[in-house]
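Only one structure is covered here, and it is reproduced in the block below.
Here the complex is missing a single protein chain, while all its other protein chains stay put.
Our next item is subunit A:
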Amino acid sequence: MSRSLSLIAGLAVVAIAAVPLTQAIAEKATAKASKAVATQPAPPPAPAKLGLGRPALPDEIHAWDTDVRPDGVGLPPGKGTAKQGDSLFQEKCSTCHGEFGEGVGRYPVLSGGVGTLKADRPDKTVGSYWPDATTVYDYIRRAMPFGNARSLSADEAYALTAYILSMSDVIKDPDFELNQDNLAKVKMPNAGGFYDDDRDVAEKQFWNKSPCMKDCGPAPKVIGRAISVDVTPDDKAGPKVD
């Protein structure tokens, strides 16, 4: 679905208004970082259109353009409930993520963690951390199940998204039908938990014209050693090379 092209003008205006800070910061970072060392003459100007490549066909765009945005643009028609998602999850996902999303071995934990973001050991999960429900849909349809990506149908992805959201009570009713019209409206607990890169301001002190060079403080003491943690692979840990 070529939804970017089909965006109505009004929607586009709202969207632009919603992200000016991100954009401003990105632009600033670019402006700052773009001073190249000019040692070579610029390449001769090429015509903007080179006559290379060909227009993409609608079917080709349809095949590849499957991404989903936070405003719901890109969501395919379909539906599913957490109850349906539960059985799919046990079949296709639980070997790695555990029956309740608790994670097997080092595979990602998908449940729990709500309220831990300020804790000493925060648990960043879909429910505790992710700002947008649409990202769950986009990601699992894009990359999961690990090793068999892009095998889920639109309905399966809605059901699995509903199940994952129900793990952290974002969706409480197991029979609630998640679909292309309501997914983007689901409010995530940590939706307001993010802000744009502010290092240029918040870390201004790291720009320092005259860093200390001499007698910069008392003699330092060792307060921690990697060898006491003892988690470094040894020399033999490398893969074999023939």
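Following the convention adopted for this analysis, a residue touches a chain if its C-beta (ideal position, glycine included) is under 8 Å from a C-beta of that chain, and two chains touch if they have at least 3 such contacts; residues count from 1.
By our rule, contacts and distances are computed from a predicted model.
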Message: Out of "ABC-2 type transport system ATP-binding protein", "Branched-chain amino acid ABC transporter permease", "Sulfite dehydrogenase" or "Zinc ribbon domain-containing protein", which one is the UniProt protein name for the chain not included here?
response: "Sulfite dehydrogenase"
- prompt: Going by the touch rule given at the top, which residues of subunit A touch the chain that is not shown?
  reply: 2, 4-5, 7, 12, 15-16, 18-19, 22-23, 25-27, 29-37, 43, 46, 48-50, 52-56, 60-61, 64-65, 67, 69-71, 96, 105-108, 117-118, 122, 124, 126, 129-132, 134-135, 138-139, 142-143, 146-147, 149-150, 193-199, 202-203, 205-209, 211-227, 229, 231-233, 235, 237-239, 241
